[in-house]
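Scroll down for the structure; my scribbles are underneath it.
All protein chains but one are shown in place.
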Amino acid sequence: MVISLAKRDLITIEDLSNQEIEAVFALADEMAEGLREQSNVCRGMIMASLFFEPSTRTRMSFEAAMNRLGGRVISVMEMRNTSLAKGESIADMARVVGSYADIIVIRHPWEGAARVVADYADVPVINAGDGGHEHPSQTLLDLYTIKKERKTLEGLKIALWGDLKYGRTVHSLAYALARFGATMHFRPSAGFEMPEHVIRKLTAEYAGRLERYNGPKEEKEKGLIPLDAIYVTPSGPHQLANIPAVGIQIELEKGVDALYVTRLQKERFEPSAEGLKKGYPVVDKKLFKEKGFKETIVMHPLPRVGELAYEMDSDPRSMYFKQAAGGVPIRMALLSLLLGCKTVDIPESKVPSFAKKMEHPVYKRETGVKCQNEKCVSVQETEREYIKHEFQIVSNEPLTLRCVYCEHEIHPPYIASSKWHQGLVENKRYYKADSFMLGRIKPENLIIFNSEEKAQHQGFKLGKRVKPVGNAK
Amino acid sequence: MVISLAKRDLITIEDLSNQEIEAVFALADEMAEGLREQSNVCRGMIMASLFFEPSTRTRMSFEAAMNRLGGRVISVMEMRNTSLAKGESIADMARVVGSYADIIVIRHPWEGAARVVADYADVPVINAGDGGHEHPSQTLLDLYTIKKERKTLEGLKIALWGDLKYGRTVHSLAYALARFGATMHFRPSAGFEMPEHVIRKLTAEYAGRLERYNGPKEEKEKGLIPLDAIYVTPSGPHQLANIPAVGIQIELEKGVDALYVTRLQKERFEPSAEGLKKGYPVVDKKLFKEKGFKETIVMHPLPRVGELAYEMDSDPRSMYFKQAAGGVPIRMALLSLLLGCKTVDIPESKVPSFAKKMEHPVYKRETGVKCQNEKCVSVQETEREYIKHEFQIVSNEPLTLRCVYCEHEIHPPYIASSKWHQGLVENKRYYKADSFMLGRIKPENLIIFNSEEKAQHQGFKLGKRVKPVGNAK
Partner (left out) sequence: MVISLAKRDLITIEDLSNQEIEAVFALADEMAEGLREQSNVCRGMIMASLFFEPSTRTRMSFEAAMNRLGGRVISVMEMRNTSLAKGESIADMARVVGSYADIIVIRHPWEGAARVVADYADVPVINAGDGGHEHPSQTLLDLYTIKKERKTLEGLKIALWGDLKYGRTVHSLAYALARFGATMHFRPSAGFEMPEHVIRKLTAEYAGRLERYNGPKEEKEKGLIPLDAIYVTPSGPHQLANIPAVGIQIELEKGVDALYVTRLQKERFEPSAEGLKKGYPVVDKKLFKEKGFKETIVMHPLPRVGELAYEMDSDPRSMYFKQAAGGVPIRMALLSLLLGCKTVDIPESKVPSFAKKMEHPVYKRETGVKCQNEKCVSVQETEREYIKHEFQIVSNEPLTLRCVYCEHEIHPPYIASSKWHQGLVENKRYYKADSFMLGRIKPENLIIFNSEEKAQHQGFKLGKRVKPVGNAK
């Protein structure tokens, strides 16, 4: 089958199906072969490289990729010297730059910024990192490295270590791995656990199961950080659930296919040679003598700042420089596909995706419900004038709205219905969101409030006290 | 006739004749057609893109233009990291960069800086903004948009709104419009009126007439800002002068061809939703329901920061994104013309320019007369060592010198003549500049002083008291 991605955007890794990901990889292989020869694949095309936040690696590899393809690059390297610093909105910038270039690659500190650029620019947009939200081309090259080394993406076991809370790369990677049916071991440093909304999405939308687990203290002695949870794919071993402690022990000894280590967030935590060893994993030769790591590849998105010893560099299991080098062919493949300069013919896939296709109802009434994430693009001074708040209703237990820009979740406390008894204004009532009334209102009629004041301001009165859901007392 | 601009500089919009402007537009049309195909027009050429002040839009569109032409770009994106920051003069920088590149595009905070670059570099130079002075390629694309929408540049009516004082784009645009015989309505925000020297130039050198006008208070109610003056082209309606109030009322109701809105200078004035509406125009749907705007196109140099509502974006009269998109073809045309890679064959123009060709005498004696504009390149510490002060004598009533670098005007108080009676030093006399003596001294003999001290220091004595000109008492 022929895969074309012409005119598409890449904002989150979920914008690509499993098959499209395989297509990118097939093309990346081809690109990697003739890497150092000038190609004319994207001749005449211009990539706008808009980096409003520090980056060397990502920016340079995108720019190298476009140049290798015969295209041209125009760059912005920081926020300070730009029209955005003069108070211009992202939407205006996107429209204008979209009229200069054929494709836009953007990194921005605000979460959801790349989505806004894609909404307003007339050309394809690649998210090269929007705050703590997503960085899908990094995820692609992580997966690409795993596939190169393991020959498949299906049914793998991957350990994720270190900062699982703030590292944007690790969340996208977890979603992508889940789609390919991976089992994952989470080993966060204390205070850096995988966030609840990521866990919820993994279990609700990718059909897997999370097994919590408190590793024995002795693990720390070995330089390991305690295992926190295992995400088991639907196709995974069922016995874990039955006899957890034993099953997990067996599971661990079998080892993992890849260990993905993430950078210590220096800005959040003062590192020291000793403190590091205690609070954060240090992957070194001693650790890698453990049986479980015998055939484990070591990955790291780089830069590293102490959690991965230099002595590992010469170890054949270390893949992080190879992983970084994959950045150019992966981005060549992406750029040429989105620009419509290439299509890929790949065999029909036999393996299904483990992602459930969820069609969440959308909430976009202007009732004062806003994203609570202060880094969300939708709440910024220059953007809120034109951006309409918009949410997916992802759960009713409790009521959970997911911002379409930054994907953060909120739990608003009050609800109402737009269907009034006999259309009488006097009958406008609002209820607590955790009452059984929520289940009685159709999503298209749902009105949501952040506070009683907002509800009353719009003419609603408090409805009869109703019992909270799941509280039968 | 064949127009060639090879090896020319573009420092102010006055460097191009009306016909040359039409030639640029004809070529821009051609460029716009094949925009997204790689051209080889400037293959082998290098453009130095020197931006010593914040810019995204202008820099990126110049760089996109050069790349689309098949040329290459080397960039400087800010002052801080450059040899200028080490104390190098602009002249030295210009000579060196001129030996690396084939054309220089420069933005610099000092007024007149681009002129100095052109004086010292061996290659063509384009001024991409020198402080508050000029930004001629912006003016070209403003005119280009008007022409595209109105099919002609001749005899149009244009309203200029907002900041008419500091906006460099608006001054150049006014001169250019005047040359094409436009009538202009000035509607400045309070405190942002068109400066006197611009008015003087418009009336003295472009042959038009300025009608002052105090609009009724009710205009404010409608969200309009009061009309301040109308510039009437020599070909324009004469009745305005006879019965101003009535004439103007009729004039206004007929509407304008284009409304050019400029950015509120946030740095000078604290905006707020309310304050903005009061002190500054906000162009929105409500305003555009007024009869006078029925067929008016809306233009804005961008970035906007509140004076132009987002709701206007979908209005077919809004041209500002189209205007921005014109940046690439206009700059492609300019670059290929100045580099000598293209000429343009256009029909002989039938419409004369409304500009009077003025040959002002030049004053460049070293008598301590300096430009008073503290942003002028000629008075900067690193530049004054080699730049000779030089002025055009643009008027005798009062004596007015215009700096050849920044075009600011000064009125020096004392004069003398280099022709001494019998060559006797004892006869060296200086006079007040507002005396009738000024008229008796030939420009080539004129000596000018800033102060009596300077005059006396050079051996002059105060001449006999003479009556000031125009003061017959």
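Each chain carries a letter (A and B) given by its place in the written order, and its residues are counted from 1.
Quick note on the criterion: a residue touches a chain if its C-beta (ideal position, glycine included) is under 8 Å from a C-beta of that chain, and two chains touch if they have at least 3 such contacts.
The shown structure was predicted, so the numbers you read here are calculated from the model rather than taken from an experiment.
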Option touching the unshown chain, where B:92, B:315 or B:452 are the choices: B:92
Given the contact definition stated above, which residue among B:102, B:228 or B:257 touches the chain not shown here? B:102
Where the unshown chain meets chain A, residue by residue: 36-38, 51, 54-57, 60-61, 63-64, 67-68, 73, 75, 77-78, 266, 302-305, 310, 321, 324-325, 327-328
Per the touch rule stated above, chain B touches the missing chain via residues 43-46, 48, 72-77, 80-88, 91-93, 95-97, 99-102, 385-386
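Quick note on the criterion: only the chains that are shown with their structure count from here on.
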Centroid from C-alpha atoms only, then distance chain A to chain B, rounded to Å. What do you get? 49
